[in-house]
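For reference, the structure is listed below as structure tokens.
Removed from the display is one protein chain of the complex; every other protein chain stays in position.
Letters A and B mark the chains as written, and numbering starts fresh at 1 in each.
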Amino acid sequence: MFVQLLFALSALLTVGCAIAVAVTKNIMHSCIFLLGSLLGIAGLYATLGADFVAVTQIMVYVGGVVILMLFAVMLTGGKDFVSRAQNLLGLAPAMGNKWTYAIGLLVGLVVLLTNVKLIMNISKAYPAKIFGNDFPSTVNQIGHLLIKEHVLAFELSSVLLLGALVGAAIIARPRKQG
Amino acid sequence: MTPAQFDGLMPVVIFMGLAVLLFVGGHFLSVLLAPKKPSHLKSTPYECGEEPVGSAWSAFNIRFYVVGLIFIIFDVESVLMFPVASIFREMNDMGHGGYALIILLSFISVLIEGIAYCWKKGDLDWVKSYQVSAKNNK
Partner (left out) sequence: MNQTLVSYLSQYEFYDVLLAVFGKNEGLLAFTIYLLAALAIVGLCATIGGLGTYAERKISADLQQRMGPNRVGPYGLLQFLADGVKMMTKEDIMPFTADKFLFYLAPMLALIGVFATLAVLPWSSGFMMADLNVGVFYLIAISSLVGVSVFLGGYASNSKWSMLGGMRGASQIISYEIPVTISILAITLLSGGMSFGTILSHQQGTPVNWFIFHNPFAFVAFFVYAIGALAETNRAPFDLPEAESELVSGYHTEYTGMRFGFFALAEYIEVFVVCGVGAALFLGGGNLPFNLDIDIIPLQFAQVVIFMTKALLLYYVVIWVRWTLPRLRVDQLMSICWKYLTPIAIVNLMGCAIWLVVFNGKSMADLIFGSH
């Protein structure tokens, strides 16, 4: 019962905020809606039992990337962050008339229904199962995988991050005068 | 996890809900109790008693952005180290302590290289980063 509720809340948060990100005209607001959407995704991970991934999602995206985005917006200085040009709903009318929109909607509906039908068959053939494993928690499992099977990837990821750090430092450094 | 085990996550959601409830309830109380006499002068942003000049939303220094970038890199590194750290003791008890230590130390040493590079190039300085890097680039 609680899992379903958590799923519904997270899904609502994710989808609602994602729509708001696209629709809102103010870039700061859309950053904050993005934060809500990412939190919702963390909730979705939690409903899958992937607690470590959920918290990583919060740690890296909410704590890091969103703040970086806010700083990046502040770099532009933006006298007004509100876009005057367009939003999703008022998209340039020259792109089509009501017939093209109607046909597009119809095609979209057909594709959607076909996909639902296909996925229904697959999920009927392979119902969701809970696999037991030997580890007390997902963290231990991830740790064992990182240190045994995927140890090369683990070490290389640190080199990748070193490259990213150096690259970030170089790009952000002011250019030499003259 | 079985559905019953997810109940352990309940407090997290309950506390978040309580925070929202407290916020809304506090607002409700303040709407009931607080006086409402708005005036233009009252709602000007505070600027030491002067008329505010321009907007506060101006371009900010790139230093904040650089700090944010360095932070994210270290953040991801620590996220990767958390699972390894939590099984380190177990590995040690099983007799693979030396192996795990080498893995962890080589990971951390790359991290140290990164911080040493940024330190040497002056990216960690708050004020002097411009002078130092200009000197280095000559």
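We adopt the following convention: a contact is a pair of C-beta atoms (placed from the backbone, for glycine too) under 8 Å apart; a residue touches a chain by one contact, two chains touch by 3 or more.
In this text the structure is predicted, and so the values were computed from the model without any measurement.
Participant: Considering the complete complex, which visible chains touch the unshown chain?
Facilitator: Counting the whole assembly, the omitted chain is in touch with A, B.
Participant: For review purposes, identify every residue of chain A that touches the missing chain, sorted by number.
Facilitator: Contacting residues on chain A, toward the hidden partner: 1-2, 26, 28-29, 32, 35, 51-52, 55-56, 58-59, 62-64, 66-67, 70-71, 74, 136-139.
Participant: Which parts of chain B are in contact with the chain that was left out?
Facilitator: Listed in rising order, the touching residues are 1, 4-5, 7-12, 14-16, 18-20, 22-23, 26-27, 29-31, 33-38, 40, 42-48, 52, 55-57, 60, 63-64, 67-68, 70-71, 74-75, 78, 81-82, 85-90, 92-93, 97-98, 100-101, 104-105, 108, 111-112, 115, 118-119, 124-128.
Operating definition for what follows: only the chains that are shown with their structure count from here on.
Participant: Quick check: how many Å separate the C-alpha centres of chain A and chain B?
Facilitator: Chain A and chain B have C-alpha centres separated by 18 Å.
Participant: For the complex, give me every residue of chain B touching chain A.
Facilitator: Interface residues on chain B, with respect to chain A: 1-3, 6-7, 9-10, 13, 55, 57-60, 62, 64-66, 68-73, 75-77, 79-80, 82-87, 90-91, 100, 103, 106-107, 110-111, 113-114, 117-118, 121, 123, 129-130, 133-134, 137-138.
Participant: Sort out for me which residues of chain A touch chain B in the complex.
Facilitator: Going by the criterion above, the answer is residues 1-3, 6, 9, 46-47, 49, 52, 56, 59-60, 63-65, 67-68, 71-72, 74-81, 130, 139-140, 142-144, 146-147, 151, 154-155, 157-159, 161-162, 164-166, 168-169, 172-174, 176-177.
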